[in-house]
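Some chains omitted; the rest stay in position.
For reference, chains read A and B in written order, and residue numbers begin at 1 within each chain.
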Amino acid sequence: MTCASRVVEVRTQGRGLYDVTDEVRRAARETGLRTGVVHVFVRHTSASLVVQENADPAVLRDLSRWMEKLAPESRAYEHDDEGPDDMPGHLRSSVTRTSETIPVAEGKLQLGTWQAIYLWEHRNAPHRRELVLTVMGE
Amino acid sequence: MTCASRVVEVRTQGRGLYDVTDEVRRAARETGLRTGVVHVFVRHTSASLVVQENADPAVLRDLSRWMEKLAPESRAYEHDDEGPDDMPGHLRSSVTRTSETIPVAEGKLQLGTWQAIYLWEHRNAPHRRELVLTVMGE
């Protein structure tokens, strides 16, 4: 059985979606996993994960605009010590994912043709974000 | 250790929720899994997964109506090459799930009495959707 854990650091440039598919693919490959999963976990609550379309960058722009209306920046939140972009980050992470699990078969990530894994930075300022990758299978 | 991967195709008849619990149960049973999980992954970004109530079909109708307001069809999206139902599909998939993991114990899916696993087709037209099922445990 393969069972391995590693931490990957991603430096974001502020709010936006960052493709981390290569980091996940590398973890699967370096452990020699043939069949199983890679679990990706973000160790923060104002950044999150989604699997989304990797072909047209307009998808990510529409997605960001929609989320900015759904959970807007505001001075009306009770939790606002870190600024008006802090609480919306928690809200946006609550309706997207803290972790994603990606299947592996025949040694390859089984993503669909148009899928990539994105780290979604919800804070306006650049941050260092930690992902815990767990590779499990055989 | 049991570690098996298979692809299941689901033909949808357009927008709506399709119960895929039997496909997941069959994968668990055919591998002889006693304790572990079945991971279900949808290889698309305009279809997604949810675990929801299987008793009253009105739940699925209310859920669909609510989601259609939350992420409405519109000509205002930047990404609209495939029609006004394309981008809402991405939005709806971003706040539901690309994968669900179902526990297995004593050889049985540990769903609650009222739970079923649904593939949520977000596009208006019928589609062929692929699910990757990964069975892991012993």
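By our rule, a residue touches a chain if its C-beta (ideal position, glycine included) is under 8 Å from a C-beta of that chain, and two chains touch if they have at least 3 such contacts.
Small disclaimer: the values here were computed from a predicted structure and weren't measured.
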item: Subunit count for the whole complex, all chains sharing one sequence, 2 displayed; value: 3
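We adopt the following convention: only the chains that are shown with their structure count from here on.
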item: Euclidean distance of C-alpha centroids - chain A vs chain B, Å; value: 20
item: Touching residues on chain B, where the partner in the complex is chain A; value: 1, 3-5, 39, 41, 43-45, 70-71, 77-79, 81, 87, 90-91, 93-95, 97-99, 101, 130, 132, 134, 136
item: Residues of chain A that touch chain B when the two form their complex; value: 1, 35-37, 50-53, 56, 58-59, 61-63, 66-67, 70, 95-97, 100-105, 110-115, 136-138
